[in-house]
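Below you'll find the structure I mean.
Excluded from the complex is one protein chain; the other protein chains are retained at their positions.
A and B are the chain letters, set down in written order, and residue numbers restart from 1 in every chain.
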Amino acid sequence: MKKIGIIIVCLSGALLLYATQDFPRWGDPNSPASTHVSPRYILKTLEETDVPNAVTSILADYRGYDTMFETTVIFTAGLSCLILLRVFKRKDEECYYRHISTGITFCVKGDKTIDDCSKEFERIDTVWTPYDLIIKTVSRFLVPFIQIFALYVLAHGHESPGGGFQGGVIFGASLIIIAIAFDLRTSIRRFKEKIDGLFSALGVFIYAGIGAFCLLLGGNFLDYKELARVFPFDRIEARAYGILGVEIGVFIAVMAVMVCIYVNIVSEGRHDEGL
Amino acid sequence: MEALIHHIVANYNYWLYIILMMIGLYAMIAKNNLIKKLVGMNIFQTAIILFYVSIGCKKGATIPILPEHGEGTAEHLIKVADYINPLPHVLMLTAIVVSVSTFGVALAIALKIYQRYQTLEEDEILMRLRER
Partner (left out) sequence: MIPQLDIFILTLVIVCAVAAISVKDLLGSAILFGAYSFMMCLLWAVMGSVDVAFTEASVGAGVSTVFFVAAVFRTTRRTKD
């Protein structure tokens, strides 16, 4: 296998290196990539859509159809992780419980389980983790600020680098921090699986829903100018608000899917113990 | 020979990107462990994204965020050569998203393979498949 690998790599590498003699110079402003459509986007983005960040306006307005299917791809990835890994029946495994008032730990094998919300017994992980006060306190302190930063990145995507996708990943990472610093069961209690699934579908629904709403109002699909008929802003600002609306949809979908993929991978589908 | 040296110096960055792509491709083909193959796939994807973004660069230009309502925002005052081409960035944002989604699903599949065959090495999996 290694010899075949080296031969294939050398052949395709040589072919690509031979093709570089046709490339334009790096940094040339008149290269073919920068001369056909993108001058129009740069010149007209502020005047047509009132959004200074050219990347956000191209992503969500001029090429909004691609971004809708990108959101669908993320949703499909979360869904397929769920379908591949989720198991509901617990096989003959051991669960470890601790009696809270006396501190005795014991192991329960077989089908009998103790209720999750009983006040005298708490479930502990199979792999012993040390009780770390610093990590728990610091993460409990930091998580609200991380979430506010994620919302800031979403809301400020019009003027600074950012947008729906980056904010969604940061928000999902804050929920993953809770799952790592505390128990996986703590984070599942806060953000249940049903709500997670609902959010991931809600994000795609918001995006396609705004597009269909524009269609219902008389314009094309994802033509945000038509939103000015219903809301009290003019046709140019309507595009900026349409961009904000679809970015919110992308944010919600990405946040839910990041959490879904993490929880399913780290617990092998059983949603009981994790890192 | 002179022409070759001149050609390499002019396009050195493209050559380095192609070397990075070939490292990723080699890892995908020749490595035995499934997770190493995934790492190779990701290296390949990010190298292609790097190459694509680099063709949008312009010498002496700034980031593609136009200044707020102030000086130089009327259409005749914006010079296109002052701003980096934003179109490759947009396409590559979608590519990064697709890459992370593929990585997540591929890790889930690797987990299922491990649960079934108790190994992640490709030759051992093929052996156990033949024995069954």
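In this section, a contact is a pair of C-beta atoms (placed from the backbone, for glycine too) under 8 Å apart; a residue touches a chain by one contact, two chains touch by 3 or more.
Fair warning: this is a prediction, and the values are worked out from it, not measured in the lab.
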Which of B:Ile78, B:Leu93 or B:Ile125 touches the chain that is not shown?
B:Leu93
Going by the touch rule given at the top, which residues of chain B touch the chain that is not shown?
12-13, 16, 19-20, 23-24, 27, 31-33, 35-36, 39-40, 42-43, 46, 49-50, 53-54, 56-57, 59-63, 65, 84, 88-89, 92-93, 96-97, 100, 103-104, 107, 110-111, 114, 119-121
For chain A, which residues reach the chain that was dropped from this view?
27, 53, 55-56, 161-163, 165-166, 169-170, 172-173, 176, 180, 258, 261-262, 265-266, 268, 274-275
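Quick note on the criterion: only the chains that are shown with their structure count from here on.
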If you average the Cα atoms of chain A and of chain B to get two centres, how far apart are those centres in Å?
19
Touching residues (chain side chain B, partner chain A) in the complex
7, 10-11, 13-15, 18-19, 21-22, 25-26, 29-30, 32, 54-59, 61, 63-68, 73, 75, 78, 80-81, 83, 85-91, 93-94, 97-98, 101-102, 104-105, 107-109, 111-112, 115
Which part of chain A faces chain B closely enough to touch in the complex?
1-2, 4-6, 8-9, 12-13, 16-17, 20-21, 23-29, 31, 33-34, 37-39, 41-47, 52-55, 58-59, 63, 66-67, 70, 73-74, 76-78, 80-81, 84-85, 159-161, 165, 257, 261, 264-265, 268
